[in-house]
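Showing just some of the chains, left in place.
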Amino acid sequence: MPDTRFSLVVILAEPEIADRIVADVKRLGARGYSRYEGFSEWRRGRGPDDAPGPHDWEGTHVRIETVVRAELATTILDHLSASYFRHYAVFAYVADATIARRDKYL
Amino acid sequence: MDPLDLLRLGVLSPMTLCFALGVLATLLRSDLKFPEPVYTALSIYLLLAIGLKGGAALATTSAGEIALPALAGIALGAAIPFWVYAALRRLGGFGAVDAAALAAHYGSVSAVTFIAALSYVQSLGMPAEGFMPAVLALMEVPAIVIALLLAREGRSADGLGTALHEVLAGRSILLLAGGLAIGFAAGPRGYEAVRPFFSDPFQGALCLFLLDLGMVAALRFKDVRAVGRFLVAFAIVAPLVNGAAGVAAGWAIGLSPGGSAVLGTLAASASYIAAPAAVRLALPSANPGYYLTASLALTFPFNLVAGLPLYAWFARFLHG
């Protein structure tokens, strides 16, 4: 029953692009999402580590979570990777989740 | 009052001292922290308050009075990005995108620096014209558009549209322009009812905000070394040049001494709210480490401590 393998996708993003990512996640087919404000340190000036200028940053980020089927999780990660990883501070990971009300999310 | 007196008055104002206390708090690794919502609330309050006040003043201003100052402000905002961009590319060796990003910041304006300038010239007994907040609102956008267009030279700048929407519907323009419109529509009589909230406690609220901003700015101090000597020098020289140009323009078009000093401050100030948000979206490959460190950790404190007295002094000098 491949339908029971759900994935929790967690995305940490710098605040400027959070709304965009939420819109993308919904457009790609996620049935719901939740978001939180957190604090972290990250590399904001993208590019190679030896590029000139300051790189480290600290401040608030937005955490976006969505529980989706495994295929969609992959699609979301691929999209983030293609659209944001180069220039923006975005960190994402996937974990397994067993959801209640499974029927609603198939 | 000689320059030193002006400096003392500026440096020893509760506002500047609160900024210094904030810097100190960060350097001492104090556990003092302004929660994000408090920062947001204070900035909403300050922007709306300045808009309302300006709007109420606009209601008794003729179109003729404000036409020239408005044009002068827009002209300054449009001109500054060009020389900034050129200087950073040719003299500083910056890439097109980083240079354009910095041009957007220095051409646009900092509302907090403006607010501090208003309070400062008032404390000197040379208040600025009441409509200056309208000039502030007009100066926020043009430089950003021009700078994004300049960046095209280097590479195709997508997202100009998004970035523009970001600035125009962004909270700083919305509150400022919205406040102006509300103050204008409600008029001085409507303003009376909200004065005890939006006007009397204003300077004190500004102190709190600057305390917080001092902590934020000090977080970037460690990056000052990484931005390189050229940018450090630029972050001091650019406000001096732009400030002098602004004061001179104010004097030329017949503003009061206080108005000239404030126009100078507007030109001298670098945006650190509207411009960063727009630039992050429209020029993602620009390094925020450059433009935020320069505007927030260098130019802002410089203007607050040394710039305001200098522009005020220059304005007095020109106005005789």
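Just so it is clear, A and B label the chains in written order, and each chain counts residues from 1 on its own.
Criterion: contacts are C-beta pairs under 8 Å (C-beta built on N, C-alpha and C of every residue); 3 or more make two chains touch, one makes a residue touch a chain.
What you see is a predicted model, and the numbers here were worked out from it, not measured in a lab.
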item: Per-kind copy numbers - full assembly in this file; value: A x3, B x3
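Simple rule for what comes next: only the chains that are shown with their structure count from here on.
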item: Chain B residues touching chain A - in the complex, by the definition given at the top; value: 36, 98, 219, 223, 226-228, 277, 280-281, 284-285, 287-290, 293
item: Residues on chain A engaged by chain B in the complex (per definition of touch); value: 14, 16-17, 37, 44-47, 51-58, 60, 86-88
